[in-house]
Each structure stands twice: as structure tokens, then as C-alpha cells.
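Omission of a single protein chain aside, the complex is shown with its protein chains in their original locations.
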Amino acid sequence: MTPLFLTAALVLATGLFAVGLFGLMIRRGILFQIIALEIMLTGPALAFVAAGAHHGDPGGQGMFIFVLVLAASEVALGLALYLRLGRHADVSDSDTVNLLRR
Amino acid sequence: MSPFFALLLVPMPAMGAFLLLGLGPAEFNRRAIQTIALAGATLPAVVMLPLGAYCLMGTCDGIQPIFDLEVGPAVVALALKLDPLSALVGVTVTIIGACVIGYSIDYMAKSEIADLRRYFALMNLFLASMLCMVLAGDSIIFFLGWELMGLCSFFLIAYHVTSARAIAAGRKAFVITRVADAFLLAALLLLFLEAGSVRLDDLIPAGIATDDVRRGLIAALLLAGAMGKSAQLPFHTWLPSAMAGPTPVSALLHSATMVAAGAYLLARLAPLMETVPLVMAVTATVGAATALFGATAAVFQLDVKRLLAYSSISQIGFMLLAIGLGQPEVAIAHFVVHAIFKSLLFLSAGDITQIARGTTDIAAMRGALRARPVAYLAFVAGAASLAGIPFVTGGWFSKEAILASAWLAGPFGIVLWGVALSAAVLTGAYAFRPVLVGLIPVKGARMTFGGVFTNLPILLLAAGTFAIAPLVTPMVEFLDATVPHPPLAVELVGAVAPFVGLALAFAMTFMPRISRRVAQARRMRSGIRIDGVYQIVFVQPFVALVRWLTGQRGSIADPVGTLPVMGAQWLVGAIVRPLAHDPLDRAWAGFASATVRAWGVARHVQSGRVRDYALAIAVGVALLLLLGWGTTWR
Partner (left out) sequence: MALTALIVLPLFGGIAALLVARLGRNAERWFSIAVLAVALIALIVAWTGGPPPDAPGAQWLALVRYQYAPALGLQFLLAMDGLSGALVAVSIVLGIISVVISWNIRKQSGLFHACILWTVAASNGVFLAMDLLFFAFFWELMLVPSFLLISIWGHGDREAVALKFLVFNAVAGLGLLAAVFYMAATAPEITFDAFVFAEMGIPPLAQVWLLLGFSMAFLTKLPAPPFHAWLPDAHTMAPTAGSILLAGLLLKTGAYGLFRFPGMLFPDGFHVLAPYGLALGAFGTIYGAVLACGQTDAKRLVAYTSIAHMSIVLMGLSGGVHFAMMGAGVEMIAHAFSASALFLLIGALYDRVGTRDLRQLGGLQQTAPRFAAAFAVFFSAALAMPGTANFLGEALVITGMFQVNWFLAAIALVSLVVSVVYATGLLKRIIFGVPSKACVTQDLTWSELAPVIVLATGTLLFGMLPQLLLVVLEPAVDAALAPLVRP
């Protein structure tokens, strides 16, 4: 694993994170925001794997699995909220639920 | 127990009757009221007559102590006293009181307002007060009786409670006599301070022993008190208006009690009065002037009761004249004689005029001889005594004694004698006017007689006017003095006076030209209008003052009391109100409201939009990273 590769991997990770963040901020659809969040999570996860490979440490892959679990639970929660909002209030725009109440 | 203990019992029955009728809460029927009243009025006479008899036989000088009060250094020893003066006057008062109240039993039953209970309660209290005053051995009991009489006279004059005139007359009587009472109270209290005791036996020597100025003042105050109560000039105005009360009230008020009380007061304190010659001269002058004035005013009256009222003023003027001349014993003899004939006149006139449906005009006497012979003849007897028909009537003897004492009192006395003689002539004139009117026949008059309660007192008193005639000289001697005797010519002049008056009365009654003149003399009839003077000098300024002080003239009500209120209001306006909006408080309040406004702005950050928060978190983390990077820079 060359330092160059590492750098390239970190740049990619940063890019993924930035794309996700960008998507989170400009999209108003809740589903898209959840997807953007998933993308954001992949960035740090890639960075963990790359850093683990670079240092020869299995902790990087461990952390990756941790991030996967986190992402899974987060998606589950986010989709549940999305479905709830959609079913009861017919809402898919996150800006319209800014008051957290009717 | 001394026989003087009975003195305490004299006013008790009348007082008891008052308490039962006036203040007792129990209900009584008409007969019970009359019985109680009669018992209360006659029992004092029953007790007093033996006492008088005892006095004639034994030593007539006794004190019955009631109880002693200790007021600091002084001892107020209340007592009743029996001496010739109080015995004589006491007997007179009890007899007259019994006669008048007995007479009232029938008379008042026929009156418009048959509130017998109130009437008899007050009459009995009146009698009890007079007896207290007469028998008093000390100034407190004396003043008690004196003042209670004033109160009773108010209620009795205003007996016809629905008549505004009667109430006004009662108030007038009470206020004027109260002025006199204030003078008397001042005199008695000054004497009390001199003597340190209230016993009359101590007061008189202490008063004599004091310095000239103080003695003169005390004597003058006593005279003023007596003048007010006795309706002498210039206090006489209340008495004619007091005729608004029922006739028996006038009979009691004018004969033996209230009005004559002034004369009794001066006779009682005569030793003290005699030490101040100036006051004595004033007393005599006032007496003579009032005698003439009263007689003149009486001549012009058209109303029997008012005529008799002015007659009382005039007759008491005679008494004051005698006292001023240093002959109080003669004055008391006249007091007794006057009490009998004046109550007789009122009672018989009341009986005659009641038949004439309440009007008390002299015209109501017309035909009285035929219509009501008993009362008319009794009235004639009274008028004869009032005029002083010689030798047979008591009036002649006592009046002659007064004229005699004036004649014998030096050059000034002769002037007074002249005044008194002209008063005597006029007395004859007014006394016989109603009598002569009564002779005028009226068509269709029926002869009637009153009941026993009406006739018995009248006949008793009519007999008394003649029976007292030979007793005048013994009375004066009983009082330890002698009747003065002037030259025979002077006595003859005095004897002729009533007949001259009778001639005048004839002229006034039967000569239309003169009687018309009499009817037109309004000024004299209203007592030379001193009432009007009082109205202007005292009443109107007082009313104006009251109106002004109570804010009825656009002024501030109760100005003195409003003063602190206005001060407080000014204080509020000047100091409290400008500081009411506390500047410091406003600064704090401004700070608070600014903070509230700042929060309002700041909360816009909390948009609730997920995207905004994501941006904020991102920017924040970025800044933190930058900060971390910057601080670890080497």
C-alpha cells in the first residue's frame, strides 16, 4: 500500500463525504436525504479501511463493520420516520415538518 | 330619724309617676294612666302639707342629707332643705301642681292628641323637678330641678308634635332658657369654687366673703339666669310663643313653676344679692320695666292665652322689683298669690275656650257667663285678684306691699313706684277685658257644666284667691320680715288703680273706636318685636355660619377638617405624582424588554429545517477542525 494510494483513497473518501453533505443540504425530499446520509457514511468508512490497510491494522476493517451497522440502523430509523410522516401527514418534504408538531 | 326625712318623699311620687309612664316599658290603659298621674301629683301635697304644718309649729330649719360626693379636695354634699322659704313655696307648688294635673284629667281626655301617657309623664316630671328645685339644699339639686324644667317645658310646649309652630316655640323656649341656665351654672360653679361646698348654707356666706369683682360677677350671672327663666326683658320672647302648648301646661308653667323659678332663685340667694347694690338696682329696674312692658303688651293682645302670658311676664316683673328693693319676702308672698290666681285664670280660661272649639281668641269668651258660669265666675275671681281689687283679693295685698316697698326706697324708689303704679293700672285694664267680653250675650248659648275634675280644682283655686287675702301679712312675717306701710294717701292711690284699669277695660271693650285701635296695634302686640331683633342679631348669623360651614353656600363643607385632606392632596400632587413613574424602575424595565426583543431575533436561527441544521453542523465541525488544525500548527 503506497502512500499515494492512501492519499487517493482519502481524497475519494472526502469527496464521498462532501457529495453526501451537499446532497443532504440541497435536497428536501426525506428519502433523498437518507440516501445522501448513506453516501456521507461511506466516506469515513472508506477512510477507515484505507487507513487500516496502510498501517496493517485490522481495526480499520472492524470500524468499517461498525459503520455498516450504524448505517443499517440509521436507515431503518430514517425509513420508519419517512413512512410514518408519509402515511399520516402525507409529507415527504423535510422543510415542512420544521416545527415537529402540527 | 328626723322628720325632715319626709322631705325626700315629696318629689318621689311625681318622679315615680314619670318613671312608670315615661320610661316604663309596660302597657297601661287609659284609666291606669290617669290614676298613676293623679297619685303622682297629689301625694307630694299630702306629704308636703304636714311638713308645712310642722314648720309652722316647730323649728323650721332642717337639712336632710342625701349623699356626699368627694371630688378631690371638695365635698359635694347633696341635701334637701326645709326652711320657711322652701316650706311656703313647696306647699304652694304641690297644691297648684295637684290642681293643674287633676284638672288635666278631664281636659286632656278631650284634646286633639290624646297621648295621655306622654302628657302626664312630662307633667309629673315637671312637678318633680320644681319640687327638687324648691326643696334643694345644695346647688346641684337646685340646678337639676332648674334644668329638667327646661327640658320638660320643651317637650310640653311642643306637645302637639305635628304642629311646626309648637315645635318652633318649644325650641325657642329651650334655647333661651338654656342661655339663662348657662349663666346660672356659671354662677353656681363659681360659688362652688369659692366655698368648696355646694350647700346653699355655705355658698351664700362664701359668696359674700369673696372680693367685690367676683361677687359682682356672680350676682350679675345669677340675675341673668333668673331673668332668662322668668322671661324678663329682654329674654321675654319665648313665653308668649310657649302658648302653643296645651292650656294646663301653661297653667303650671306660668303660675308656680318654671317662670316663677327665677324669682325663687333670687329670693333664695337674696342675702348674696343684697351685697351688690348695683345688681340690686338693675334687678329693680328690670323688674319695674318688665312689669310695665308686660302689662302694656297684654293690653293689646287679642288672644286670652297670650294676654295671660304677658300678664305673667308683668307679674314676675313685680316680684323682681320687690327683690331688687331688698324685700324678697314680699316677692315670695306675691309669688304665692300669683301662683293661685294665675293658675286659676289659665284653668278657667282653658275650660271656657275649650267649649269654643279650641280657639283662644278673646272673642271666644263671648257669652261665657251664660254658657259656662262656673268657669266664668272663677275667671272673674282670678281677674279680680290679678287686677288687685282692694281688701277682698290676695292680689291687692301683695301688690300693695310691693308698691309700698318701692315708695319707701328713696327718690329712685319713687320713680319705680310710678312705673309700677302705671303697670298696676294697665293690669286692671287687661285683666277685665276678657271678663267684660264674657258679659256680652250670645244667642243660642246653652248652659253647661264641666265634670268634677274640671270644677273641683277651679273652685278650690277660686276660693284660694280670697282665702289668701288675709294671709299675706302672716306669710311675710313667717318669712321673718315685716310688711312695709307707706302713708295712707299712697295706699289709696294704689287701691284706686285697679278701678281706673276697669274703666279703661270698659272703654276698650264697649267703645268701637278704641277697640279698633287696640286691634291694630301690631307692634305692641308682638312684644315690641324683640323677636325680630333676635332673629337678625343671633339666629340669622348663626344659620349663615352653619350653612357656610356645612357647604350649603358653595363653600367647602367642614373647612377645618378638609384642611389636612387638602394638604395631603397637595403633597401627592407636588411630590408623589412626579415620582410615581420611578426612573430607576423604568431603566430596569427597559433592560428587560430589550432582552425579550433580542431573544425574538435570535430564535430565527432555530428554523427547524433539517437542512439548515446539517449546514450548521458542517460549518461548525469545519470550524472546529480548522481551530484544531490551527492550534496544533507548528
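Just so it is clear, A and B label the chains in written order, and each chain counts residues from 1 on its own.
Going forward, a contact is a pair of C-beta atoms (placed from the backbone, for glycine too) under 8 Å apart; a residue touches a chain by one contact, two chains touch by 3 or more.
For clarity, every value in this text was computed on a predicted model and none was experimentally measured.
Using the whole complex, pick out the displayed chains that touch the missing one.
Over the full assembly, the chain not pictured touches B.
Looking at the full complex, which residue from B:L8, B:L151, B:L377 or B:V500 touches the chain that isn't shown here?
Considering all chains, including the one not shown, the answer is B:L151.
Need a quick check: the contact residues on chain B for the chain that isn't drawn.
22-23, 25, 67-74, 115, 117-118, 140, 143-144, 147-148, 151, 154-155, 158, 161-162, 164, 167, 170-171, 174-175, 178-179, 181-182, 185-186, 189-190, 192-193, 542, 545-547, 549-550, 552, 558, 560-565, 568
Everything that follows uses one rule, which is that only the chains that are shown with their structure count from here on.
Whole-Å distance, chain A centre to chain B centre, using C-alpha means?
Each chain's C-alpha centroid was found; their separation is 119 Å.
What residues of chain B sit close enough to touch chain A in their complex?
That would be residues 607-611, 614-615, 618 of chain B.
In their shared complex, at which residues does chain A touch chain B?
Going through chain A, the ones touching chain B are 21, 24-28, 33, 94-95, 97-100.
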